[in-house]
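Below you'll find the structure I mean.
Heads up, one of the protein chains got dropped from this complex, but the rest are sitting where they should.
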Amino acid sequence: MTGNSIGQRLVLTSFGESHGKCVGAVLDGCPAGLEIEEKDIQKMLDYRRPGQSQVSTQRKEEDKVEIISGVFRGYTTGAPIAMIIWNKDQNAKDYESLTTKMRPGHSDYPALVKYKKFNDYRGGGRFSGRLTATHVLGGAIARKLLKEVLGVDTNSYTLQIGKIKIKNQPTSNMIKSIYSNEVRCPDKNSAKLMKKAILDARKNGDSLGGIIESVTTNLPVGLGDPIFSSLESDLAKALYSIPSVKGVEFGSGFAGSESNGSKNNDLYTIKKGKIITKTNNSGGILGGLSNGMPIVLRVAFKPASSISKKQSTIDIKTKKPTWLKVGGRHDPCVVPRAPPVVDAFVSLVLADHALLSGFIKPVL
Amino acid sequence: MTGNSIGQRLVLTSFGESHGKCVGAVLDGCPAGLEIEEKDIQKMLDYRRPGQSQVSTQRKEEDKVEIISGVFRGYTTGAPIAMIIWNKDQNAKDYESLTTKMRPGHSDYPALVKYKKFNDYRGGGRFSGRLTATHVLGGAIARKLLKEVLGVDTNSYTLQIGKIKIKNQPTSNMIKSIYSNEVRCPDKNSAKLMKKAILDARKNGDSLGGIIESVTTNLPVGLGDPIFSSLESDLAKALYSIPSVKGVEFGSGFAGSESNGSKNNDLYTIKKGKIITKTNNSGGILGGLSNGMPIVLRVAFKPASSISKKQSTIDIKTKKPTWLKVGGRHDPCVVPRAPPVVDAFVSLVLADHALLSGFIKPVL
Amino acid sequence: MTGNSIGQRLVLTSFGESHGKCVGAVLDGCPAGLEIEEKDIQKMLDYRRPGQSQVSTQRKEEDKVEIISGVFRGYTTGAPIAMIIWNKDQNAKDYESLTTKMRPGHSDYPALVKYKKFNDYRGGGRFSGRLTATHVLGGAIARKLLKEVLGVDTNSYTLQIGKIKIKNQPTSNMIKSIYSNEVRCPDKNSAKLMKKAILDARKNGDSLGGIIESVTTNLPVGLGDPIFSSLESDLAKALYSIPSVKGVEFGSGFAGSESNGSKNNDLYTIKKGKIITKTNNSGGILGGLSNGMPIVLRVAFKPASSISKKQSTIDIKTKKPTWLKVGGRHDPCVVPRAPPVVDAFVSLVLADHALLSGFIKPVL
Partner (left out) sequence: MTGNSIGQRLVLTSFGESHGKCVGAVLDGCPAGLEIEEKDIQKMLDYRRPGQSQVSTQRKEEDKVEIISGVFRGYTTGAPIAMIIWNKDQNAKDYESLTTKMRPGHSDYPALVKYKKFNDYRGGGRFSGRLTATHVLGGAIARKLLKEVLGVDTNSYTLQIGKIKIKNQPTSNMIKSIYSNEVRCPDKNSAKLMKKAILDARKNGDSLGGIIESVTTNLPVGLGDPIFSSLESDLAKALYSIPSVKGVEFGSGFAGSESNGSKNNDLYTIKKGKIITKTNNSGGILGGLSNGMPIVLRVAFKPASSISKKQSTIDIKTKKPTWLKVGGRHDPCVVPRAPPVVDAFVSLVLADHALLSGFIKPVL
């Protein structure tokens, strides 16, 4: 595989560019017999769609998915499922001046060195956050597969925007309503503060980062393959393919490394005949395998690189310092649009491992 | 691949068990023409060898590597390089009582559910930290390859043990001497405090975690493949295969997500005719590609799970609560032995990408 | 990979169904900087297009390719190249009666057992020869890449139809004109006999098989990776994915196994300062590596399974014997449409190995 495919038995191949004709994906290895239609995917796509609110980019894309193969009479056939979203509101002119001025924080410079003049620089081309739509295409199917066959629930939400941290640890009830606010934070009061922080940043021509938390419940014990296909390895690999992600941690994560073994170890007990742990500092993964507790992970996003503030940079042609104001339409903070993307990758990886470990069969 | 191999063009396959006959590795895809002998590998192995100091396990293993294929007249041939370390001081009896009592924080429980009675539980078997020796086998060769062909330097060191953080940001000079102290911390004063913290934890029958930082310099611009083979994706996948790792971040990482774009963006400038960035919050990676700045990443280790303190747990046979004191010989903190392992994985991943991107040829 | 992708660095992923919306492909790993436009692909597609002559199926498909990603301003960017052919003349009704009557020689029976009722049986669905169009999509690009960068020429032609064998060993001049006759045989007189044989078979409600020979010249010495990525291994794997292929041989092949080493060994000599062999019984491959001589291979196709003659079979519902006349529009012999498909796979495999061995760089 050469960087555009991920997975072992459930393989997502992504294609398309931010300002090309389309973005799309091929999902191979999905078991035959899953009932699927476009609206199953559309719902998750809509949560990530641009142009929906004040906190996101003003690019208008209806992001309508079309399934063009692999589904027959409403069910998957076992053949690769190809899906396309035709780009509508691309505006490549915004990017003409960028061909020589390297945008700080973006892939412009290494991509130019690597791909030379052939790089499709328009809106970041292949490096654009827009490509995360293709991950949602596959992820929505994986998520439905996990839910239908194993009853697995995957949800993620905003835990922090800039310096604003969530006040109350979200309950499962709170999580159900995250799409009722624009920042996708389960704590409504925190959500308001977060929204204000984003709007303030936009007003200042600046941007913010933040942290997404993902929780997956009802997974059986024993998913994962030691050593290099540990759940943590495969989840981290997938999550780091999201642009702007600069940190991934599981369970107690970085904070846990300051603790003691006697505190951080999750002690076993029995509840209603089922073996569980009293705490979940491991984030549901031991030795790379699921242990039956919720998979809990957090993903750190850097502040969006595109800001309208003037920045100093280099003109690659003249090799001289210059100034740059990034035009185009951008997210002042990508975090509110990220939960469906995180859900997509968590679902893709877990569904792949459910297939690898035999929890889901190749034909339902 | 089924969990015991990693890499695309430079592929490490690990085998062996903690208390079996041996641990070993096959490194496939190493270019023909690299001068290599056992002592090149032994040096790095010795840095992670157990039984060396008060801060690590008392298991005595000389960990002597034997190259059994792939090297001819002192040079690699392009054929797979198989390497073996014969286990000497295994003591499987320590683990007999553990077959039914699930050790908190260990893989025991999910591994038993997954592999049933067939799991080799002795000392964690395939899940043991001892397997990181096999990663060093391949990593030492990858590191030499990067150094010889591209002049790349990879180093990692202890940044934090428990709550003790390093005082002074390490200089390249300080990094050179990290193996002069037992905790592998470049700041000698911090090292003393860290050592004391570990010995205190051991005395209390407890354990500590910590954080390793890795810095790689002199990498060319343009390593990495977007999207799913981004450097961050592949590095994180590799690093998460190390037991006890629960967090990985690049550049400004989790802290960066609290910042603003205008602060976190690394501005370009020119120094001695070379394009560089004034800061390095990206950790040397933009759009998944190396940008020529040092690759900087941090790895969080949870406190070692094996502690001699009494812990409550479940007996899997009786399905009743019970008590457990973990015997055997264990590290009160695995962090001081981790730098060569982190170096190994960083080197394996970067050498793989140097091959993929054409910076290193299949025959030197 | 799960059966719909092939290649290591140059990866073709195929999607679509015979009577679905479309067939298509994603080619990943093509170096940036190759000048490509739709007509480069269309030419090769046209050679395999149905409905062109008396010797092929009457299904009318214009098979017009559309490139939807990966090409920018006329050049490949290094991103995945997605290509689509929309199906026009599908007529699924022809196949309604086939859902329970298993067609002899087709995938119907094992596909039904494997995929149950979810299998897309229309026209063979995913198993149809129509899918070879998707291989030509990628193969045309690979072929151009090999030609442009290394000057490699790949051609294949009909060597035998039924019992009619080619009379004269084709010269390179003869090969140039193979598309001037309907059976794609470089020997015009043999071509006439072959055409007659096919038309006779059709008249009788029967079908024929045949043999394609492929010759590739100008390949550098040293492509291929021993052991499991030998050129023969990878070429055979690719060629066997073509429906109806039941034999693949290289150089002197099956006939060579009746010979002696002293006759079959190709002796080295020097011609114009270049090391060559006097004969080419090895088919240009020694030890799995190209040796600089032309790559010569032959592919045996079984007689087309769809015949209009009445055949006895089983009704899967009643589990009783029954009779069947295969309706629909079919090729009485698939061989004349196969040369571009064989060229496609030979090109894909050799281009992949040219990338793996460093003869072609990731960016041109």
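All chains are identified by letter, namely A, B and C, in their written order; residue positions are counted from 1 within each chain.
As a convention for this text, a contact is a pair of C-beta atoms (placed from the backbone, for glycine too) under 8 Å apart; a residue touches a chain by one contact, two chains touch by 3 or more.
Bear in mind the structure is a predicted one, so any value in this text is a computation, not a measurement.
Which of C:Ser18, C:Ser190 or C:Ser305 touches the hidden chain is settled by the complete complex: it is C:Ser305.
Of the options C:Ser190, C:Ser230 or C:Ser347, the residue whose C-beta touches the omitted chain is C:Ser230. Interface residues of chain B facing the missing partner chain: 1-5, 9-11, 13-17, 20-24, 26, 28-29, 32-33, 68-70, 72, 75-82, 84, 114-116, 118-120, 122, 125-126, 363.
Seen from chain A, the chain kept out of the figure touches residues 9, 356-358, 361-363. Annotation for chain C: contacts to the undisplayed chain at residues 1-6, 8, 14, 102, 104-107, 109-111, 113-114, 124, 126-127, 131, 160, 162-163, 201, 205-211, 221-222, 224-230, 232-234, 236-238, 240-241, 243, 245-254, 256-270, 273, 275, 277, 281-283, 286-292, 300-307, 309, 311-314, 316, 319-321, 356-357.
Rule of thumb we're sticking to: only the chains that are shown with their structure count from here on.
The chain with its C-alpha centre at the largest distance from the centre of chain B is C. If you average the CA atoms of chain A and of chain C, the two centres end up 39 Å from each other. For the pair chain B and chain C, the distance between C-alpha centroids works out to 46 Å.
In whole angstrom, the spacing between the mean C-alpha positions of chain A and chain B is 26.
Chain contacts: chain B has residues 357 touching two or more partner chains.
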